[in-house]
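What follows is a single structure, written as structure tokens, with notes after it.
All protein chains but one are shown in place.
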Amino acid sequence: MNSKTSNNIATGVIYFLVACVLAILVFLLGYILITGIPHVSWHFLTSSAQSFAAGGGIRDQLFNSMYLLVLTLIISFPIALGSGIYLSEYAPENWITGVIRTAVEVLSSLPSVVVGLFGFLLFVVNFHMGFSILAGAIALTFFNLPLLTRSIEESLQDVSELQREAGLSLGLSRWKTITGIVLPAALPGILTGIILSAGRVFGEAAALIYTAGQSAPTVNYGDWNPMDSASFLNFMRPAETLAVHIWKVNTEGVTPDAAAISSGASAVLIVVILLFNLLARMLGRWLYKRMTATK
Amino acid sequence: MDEIKHDLQNPSKATHQDLFGKGITYLCIGFVSLLVISILYFITTRGLATFTTNHVSLWKFLSGTNWNPALLDKHGNPQIGALPMIVTSFSVTVLAAVVATPFALGVALFMTEIAPEKGTKILQPVIELLVGIPSVVYGFIGLSVIVPLIRHSFGGTGFGILAGTLVLFVMVLPTITSLSVDSIKAVPMFYRSASLALGATRWQTIYKVVLRSATPGILTAIIFGMSRAFGEALAVQMVIGNAVLMPHGLLTPSSTLTSQLTTGIGNTTMGTLPNNALWSLALILLLMSLVFNVLVRIIGKRGALKK
């Protein structure tokens, strides 16, 4: 076979492979949206789930997912920010930093089910928290921390060294230089990182089934006292999320319309995550423009 | 004059701010490090209990093919052979990587060598979307599309390693692709120009020059993909069949380490042998994750030496 023919064949094969991947994605999204959207109705979004009867909704699961996401970000962002600043700004070049970097890498590559089991062992069992939103939020924090830390570190690293020198040469402390100059300049990147991590957290289930639990007790959406056990804000109640719900109705198989619920719930999940992705892009671009624009 | 002298020789607000800032960030990173240490410690001690407290032999655990921790066999030993799950986990992982790699390389080459601008513009979002789809959704589609498809085409239940492989292949595709793109992009431009100037075709250049020099990076990408496949729990659990049997082919129901863990932990009591045995499975997962990490490092070092 001469080189020209093999060149053409190889190019053809690459085009074919790319087409396959595109087809897979189109199929996935198409399948979820086409089978799912018809099941998404106002009723579906606003009524509670049914275990043994058809026609259940996903109100509580949707709320739980959102609530867990917010709690997770509240806990993980400050820690990730501190760690990201340490790694980018303060970490000296020595073996301790090497060990810490390895630790972060190990944490990010741990299977989420292992992280979930650790959360289960430590908080649900040892600390007697039981299956609770708090335990779930902490497990998700562990899952989220290394990824968020890394993205914050990278955003900070992208800020030119000149900015730091400028701040320091004016007699500002390192800390003020970082928080007042470097951090604002890195903001678009950091926000994009947060929103993308929010998408991951929102769809995560394996870390949650043994921490936040697999049941969604009826809660009172009018009760704003987080200490109250019936309140929707209560930290200590079990809280099945949307992703866990999809897994559960499919594996337990006692709900008659499991397929319909799963496709509806998957569609909602995907739409929310797509929105997160879109939002991340737009916000990043908008902030960047605002910072460099002539007002 | 003396005032300036005093200022210069004494700590100021800035000094305190810096101490404060350092303190806070050290605390954060300390927390993260502590977290990693405690995860390793807790999972390890729990996972070893099967062998230290229940005196199960490690060899039997790794080579036994019967998994029924609650029951004793005819010699009075607990039946905890994890081999079926280990074999299944490795099978789906390797198969998924084998299927995904050509696709990933095709997409990566398209994005870097064939149509860099257009390719990136179209395929970058494709990769990001594939990453963004949650694993339960992959599992659900596997369950409602792939499993019936296999059932109709090949008979049987449709659950099994093949279904697991097909689901995992799509899930690891974006990981392998994006890391391959990075490593192919890192190949210096003049390698390509030199090869093309010598009269090589584009494919010869890609095959003999670009892929050759990107090999360590691509291997790393594949290992990262395998690491993701090995640790994936719910998507696999939904399509693998969850029967703890030695797999006799790609079509019989079986069980991976992760699927057994997710199904089992809730049904066993803390501290009992069946429960301890599950933690031992978790320990295998943890150790494998570390092994993948080490492999990536070794390849990284080798690759760096060659250059």
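Going by the order they are written in, the chains are A and B; count residues from 1 in each one.
The criterion applied here is as follows: contacts are C-beta pairs under 8 Å (C-beta built on N, C-alpha and C of every residue); 3 or more make two chains touch, one makes a residue touch a chain.
The criterion applied here is as follows: contacts and distances are computed from a predicted model.
Per the UniProt record, the chain missing from the shown structure is "Phosphate import ATP-binding protein PstB 1", taken from the list "Amino acid/amide ABC transporter membrane protein 1, HAAT family", "Aldehyde dehydrogenase family protein", "Phosphate import ATP-binding protein PstB 1" or "Carbon-phosphorus lyase subunit PhnH".
In the complete complex, the hidden chain is touched by one of A:9, A:70, A:170 or A:275, namely A:170. Although one chain is not displayed, chain B still touches it through residues 1, 4-5, 7-12, 14-15.
In the full complex, the hidden chain is touched by chain A at residues 160, 162-163, 165-173, 176, 180-181, 184-185, 291-295.
Here is the rule we use: only the chains that are shown with their structure count from here on.
For the pair chain A and chain B, the distance between mean C-alpha positions equals 18 Å.
Of all residues in chain B, those touching chain A in their complex are 13-15, 17-18, 20-22, 24-29, 31-33, 35-39, 42-43, 46, 102-103, 105-107, 109-110, 114, 119, 122-123, 126, 128-130, 132-137, 139-141, 143-145, 170, 173, 200-204, 206-207, 224, 227, 230-234, 237-238, 258, 261-262, 265-266, 270, 279, 282, 285-286, 289-290, 292-293. Touching chain B in their complex are the following residues of chain A: 3-4, 6-7, 10-11, 13-18, 20-22, 24-25, 28-29, 31-32, 78-83, 85-87, 89-91, 99-100, 102-107, 109-115, 117-118, 120-122, 125, 142, 145-146, 149, 171-176, 178-179, 199-200, 202-206, 209-210, 243-244, 246-247, 250-251, 259, 262-263, 266, 269-270, 273-274, 276-277.
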